[in-house]
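Notes follow the structure.
Heads up, one of the protein chains got dropped from this complex, but the rest are sitting where they should.
A and B label the chains in the order they appear, each numbered from 1.
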Amino acid sequence: MRWKMNLKQIASLIDGSVKGDDGLEVSGLSPIDNIQANTIVVADNKDKMKLAERSSALAIIINKDFDSQLKPVIKVEHPMKAFIELMNHFYPKKIKTAGIHASAQIAEGVSIGKNVHIGANVVIEHGSKIGDNTVIRGNCHVGENVIIGKHCELFPNVTLYDDCIIGNHVVIHASTVIGSDGFGYSFIEDKHMKIPHVGNVIIEDNVEIGANTVVDRASLGSTRIGQGTKIDNLVQVAHSVTLGKNNILCAFTGIAGSTTCGDNVICAANVGISDHVTIEDNVTLGARTGVPPKKRLRAGNVYLGAPPRLIEKGIEIEIGINRLPKLHKSVKELKNKIKQLENQLVD
Amino acid sequence: MRWKMNLKQIASLIDGSVKGDDGLEVSGLSPIDNIQANTIVVADNKDKMKLAERSSALAIIINKDFDSQLKPVIKVEHPMKAFIELMNHFYPKKIKTAGIHASAQIAEGVSIGKNVHIGANVVIEHGSKIGDNTVIRGNCHVGENVIIGKHCELFPNVTLYDDCIIGNHVVIHASTVIGSDGFGYSFIEDKHMKIPHVGNVIIEDNVEIGANTVVDRASLGSTRIGQGTKIDNLVQVAHSVTLGKNNILCAFTGIAGSTTCGDNVICAANVGISDHVTIEDNVTLGARTGVPPKKRLRAGNVYLGAPPRLIEKGIEIEIGINRLPKLHKSVKELKNKIKQLENQLVD
Partner (left out) sequence: MRWKMNLKQIASLIDGSVKGDDGLEVSGLSPIDNIQANTIVVADNKDKMKLAERSSALAIIINKDFDSQLKPVIKVEHPMKAFIELMNHFYPKKIKTAGIHASAQIAEGVSIGKNVHIGANVVIEHGSKIGDNTVIRGNCHVGENVIIGKHCELFPNVTLYDDCIIGNHVVIHASTVIGSDGFGYSFIEDKHMKIPHVGNVIIEDNVEIGANTVVDRASLGSTRIGQGTKIDNLVQVAHSVTLGKNNILCAFTGIAGSTTCGDNVICAANVGISDHVTIEDNVTLGARTGVPPKKRLRAGNVYLGAPPRLIEKGIEIEIGINRLPKLHKSVKELKNKIKQLENQLVD
């Protein structure tokens, strides 16, 4: 998309004030790590500020904590929020036209709200309800008695199993599966006997879930994803897990059965949390942290490693491991020295 | 679902005997980690027994090894089996009506058994055979010359590639892929030349496979999943792998090419097994175990870590790592003491 707009006009879109020549014309938005000439960028820390100032960007969006001698700036309260607003302005979200594609297979008695888009080859089974302004893209499969709220968006090839409940403003990306049976068996008489999974999954408002992720249903009761929680691609949330509000789960994170996370929990990539763990509010788990069963991690802490250690200890251990070859060598030398001392004393 | 039934009636459903007031009425089943008032729970170890006794559960299902002074109990031979039977009684599996949805695209010459359910938008290509009483839910794609046995269930959006063979009583969850090409290339003349994959996947009876899992076909011959093996979500089984009977593979486990597992092998979450490994019967691999290529792991052992170590050694090493910062400090102190001793001796 090609456009030009001067700094004064841009500032007016984001409630900002220009320092510098406000008649200069910007012709695009750039990400901080790939800046094109004559574009505007956002900088919300020193590193980004340096990158922006040394770049061919025309201007920088910053907050009151920064200033530039090198480039015109637009000052706003929340630079990133302002930049997101500009992105939404210049690249407005495509609206899917309301309507049900002729090829969609919608069972009798399914309730569909106002202004809903249902794409080609979508299947919706009986007893389900779709809220107003929701978009269900092609090839999705919605089981029986599923409730989907308002303003949701399901990307193609999503599967929702029977009885799941999806709140409002929920986004689910392609090929993700919600409500599959939990992985539960009991080894009885030389066989793995399946534990039935007759519960469901409840996803609260404003949750976004990436592609090829799986959230399993509970055996009894519900697996629950709390309001505002964001889940990346290729994540596993097992049966009867409860996630609080505004959690962040990065790719390849797996959370085993009946574990509970509080609010604002962050799991970096490839975090593994065993079953029946309790993670309190505001805990952050670094990449590849592994948490054993039944642990409790205290509110506000940052953990690293497997088993998880408070970050200071975790870093100490990482350094300790790095110096292990030297340590082995030191101990060998000490052994020799002691032998010498012993010999001297015998003499 | 709301219901009430007294303990005597419940005991009769599971061939158990009541100790306590058998006229008391139960109004539900509870999982042990989320017990509701007036429900019945199962306890098959001491920890669960404690939880059950302290809870608002009305009664507990136990075996002959337990007794309760606090709650009425129902004694049975296999408590978990009895509880599963109650779940199946109170939440009977929904039966999909036999029939082929009008929108399903079934090639000429496909053989379909008795009492089969084929959902909306399913595709079945030529030469395939579907056994009696099998359910294929909406949006599944079954390739050419695939054989699916009796009493199987495919959840939505499953893909079966050409030539795969699925036994009886096999369950495959949504978006799982069976029979994709193995990841095999030969670097020749500055390019990765693809090794053709003209083999298939054979899945034996009573296997269950989770959602978004992948089982690759062999280059020549078959990838084989043994009878009764259970595979979680987001698992990778590579080309020419052979899994024995009753294995358990938890989420994010990956098994590389041509590896063989015996019977009753358990892989906890995020286990990585390299190519050409031999895992003997009854081996258990703890979470995040990593096995290098061509290793052989001996029958009946439990392993931890990467590389895998027998559990005792693995725990010793974990403790050793935990104490590393102290060890570095100790060695530093020893160095100083030795220097002092040396100085004393010189004096």
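We take it that a contact is a pair of C-beta atoms (placed from the backbone, for glycine too) under 8 Å apart; a residue touches a chain by one contact, two chains touch by 3 or more.
These numbers were taken from a predicted model, which means no experiment stands behind them.
Residue in contact with the omitted chain (choice from A:A37, A:L70 or A:I321): A:I321. The residue touching the chain not shown here, chosen from A:R2, A:K64 or A:K94, is A:K94. In the full complex, chain A touches the omitted chain through residues 29-31, 33-34, 78, 80-81, 84, 87-88, 91, 93-94, 101, 103, 119-121, 137-139, 155-157, 173-175, 206, 208, 210-212, 228, 230, 232-234, 246, 248, 250-252, 269-270, 287-288, 318, 321-322, 324-325, 327-328, 331, 334-335, 338, 341-342, 345. By the touch rule set out above, chain B reaches the unshown chain at residues 103, 105, 121, 123, 125, 139, 141, 143-144, 157, 159, 161-162, 175-177, 180-181, 183, 185-196, 198, 212-214, 216, 218-221, 234, 236, 238, 240, 252, 254, 256, 258, 270, 272, 274, 276, 290, 306-307, 309, 313, 316-317, 320-321, 323-324, 327, 330-331, 334, 337-338, 341, 344-345.
Methods note: only the chains that are shown with their structure count from here on.
Centre-to-centre separation of chain A and chain B, using mean CA positions: 26 Å.
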